[in-house]
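What you see is the complex with one protein chain gone and the rest in place.
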Amino acid sequence: MLSSIYTFAVFRAARSVLSFLVVIAALAVLWEVVKLLGGDPSEAWTPPFQWTVASDLNMPHLWDIAASFVEPAQRNGPPLGIVLVNAGFFTFREAFGGFVFGAVLGLALAIVFVHSRMLERALVPYVVASQTVPIIAIAPVVVIWLRGGWLAVAVISAYLTFFPVTIAGLRGLRSPDPRALELMRSYASSSRDVLLKVRLPAAAPYLFAAFKIAATSSVVGAIIGELPSGIRDGLGGAILNFNQFYVSGPPKLWAAIIVAAIVGIGFFALVRAAEVLFLRGRTAPSDA
Amino acid sequence: MTKRIGRYLPAALVFVGVLGLWELAVRAFGIQQFLLPPPSSIAAAFVEHFDELMTVGRNTLVEAVGGLVIGGVAALVVAFAIARWASASRALLPFAIAANSVPIIAFAPIMNNWFGILNPLSKMMVVAVLVFFPIMINTLRGLTLVDQASLELMRSYAASERAIFAKVRVPNALPYIFTALKVSATLSLIGAIVAEYFGGARSVLGQFIITEAAFFRFANAWAAIVVASAVSIAFFLIILAIERVAIPWHASARIVDSS
Partner (left out) sequence: MTDSVVRVRGVDKVFGIGADKTPALQSIDLEIPKGAFVSLIGPSGCGKSTLLRLIGDLTQPSAGTIEVNGKTAHRARVDRDYGMVFQAPVLFDWRTVQGNVELPLEVSAKDRAGRADRARAMLALVELSGFERRYPWQLSGGMQQRVAIARALSFEPAILLMDEPFGALDEMTRERLNLELLRIWKQTGTTTVFVTHSIPEAVFLSTHVAVMSARPGRILEVIPVDLPQPRNDLTREDERYFGFIKRVRERLRGRDVVRPGAAEVAAS
């Protein structure tokens, strides 16, 4: 029974990976077709149009981007691929830290709010308002407070990740049938038991839906957090760096963006896999 | 009326309390300006730089709204186009969800190169790409996650696909679209500010904050942060108000929800 659910999930995952690859391939073809029509002229081919967007500066050839991975990032340095993979892991560590901080804080807030109407009314508006504060602006302050390092970026990233967890957690903890809560009351169970045996299990599908959003946000938060904090070991630093020297090597910036995309999608896929394993097909009612 | 006051009283008390504590703490412990300026300095900076703050706020808002319009229209067009082919929607949805987990902000320098670093369009395009996927995904869900019984009812009237689309799918999608728009309102402003970080016109919120912070005028930077939040809350509330008018039947309009 269980194994068939997993087989089905694996089959579905394989199918979405496949269609994903098809779309990527289609985009790659489209990219080169645009270059063929409006890119820079070469010895072999003069495109019929001249589009600035499609110039080698703005849209480098895919093979140039691919080649940039094996070329050294700086003179006598390691290849760009190695540099970016290291930067990717660095950013992922920040993002993962931010994800964990955010998830714990978010769930803790949801549990507090579900038990105290007063605190909910007093604080939830600020939880919502907090997301309107541009974190890029407060990032430098946080970095000074925490004396830099990846931990500071993780905290900045947590600022983005706790929010969806709190909101979804609040909805999920409130989702059990009132009769289930009354049943627990008839057993004279403690509110801790109600939380552990009814509310949290009911909230699980909601929480995983939020974790998926949080995974994405945590990577965004980590990259944004690196920008103003002077941290140059991660992808945010790499993007900033290659942006400055864009004219001398456009493919490098594209390579950094591709690695950032892989980290983002990879983290999302990781949480999705955890969701499949943990929930075994239960889903939260979709949002509307 | 008293019920309304009772509802908002705790939040208002927290607001006043936090501001008071903040002011007190900064003064009592002598916290330096660059760590945290007291609310009184921020308020003073706000008054002093009011005109400039309004100008930079307006410029950034134009980028955000422009991006939201471009991205939103594109997302609606794509979602409406592919919702007609159920298999295409099913194949594309996972891709859209994956694309949504790409840190779009990484494209900001590229957009600067494509559309010109000084052209507001470069910031609008970052915002447009940022809001495209949430709106597209939600619209597609709204158009396709339709109650089977409703479809059966329409079939019993021998309704055309077009009638089903106009009378069932589109109204069903409206709450989903508004949910996405509310999220995108806040997202668009933050996206614009982050995009500004990668350079461009000086007279925008992002550049104002960077410059003031670089010269250690933190009260000014915080005043700009307050403006950014206020603008994005206002943007959110405007969309909320439109939603209440446009879909009065929806559950969110029936009960005053806590979020």
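All chains are identified by letter, namely A and B, in their written order; residue positions are counted from 1 within each chain.
Following the convention adopted for this analysis, contacts are C-beta pairs under 8 Å (C-beta built on N, C-alpha and C of every residue); 3 or more make two chains touch, one makes a residue touch a chain.
Keep in mind the model is a prediction, meaning the values are calculated, not measured.
The absent chain, not drawn in this view, touches the displayed chains B throughout the complex. The chain not shown here is touched by just one of B:Leu36, B:Ala79, B:Ala108 or B:Val168, and that residue is B:Val168. Within chain B, the residues in touch with the undisplayed chain are 147, 149-150, 152-159, 163, 167-168, 171-172, 174, 247-251, 254.
Definition applied: only the chains that are shown with their structure count from here on.
The touching residues of chain B, when paired with chain A in their complex, are 7-11, 13-15, 34-36, 91-92, 94-95, 97-98, 100-107, 109-110, 113-114, 138, 141-142, 145, 175-176, 179, 186, 189-190, 193-194, 197-198, 205-206, 209-210, 213, 218, 221, 224-225, 228-229, 232-233, 236, 258-259.
Residue ranges on chain A touching chain B, taken from their complex, read 16, 19-20, 23, 52-53, 57-58, 118-126, 128-129, 131-138, 140-141, 144-145, 167, 170, 212, 215-216, 219-220, 223-224, 227-228, 235, 239-240, 243, 246, 250, 253-254, 256-257, 260-261, 263-265, 267-269, 286-288.
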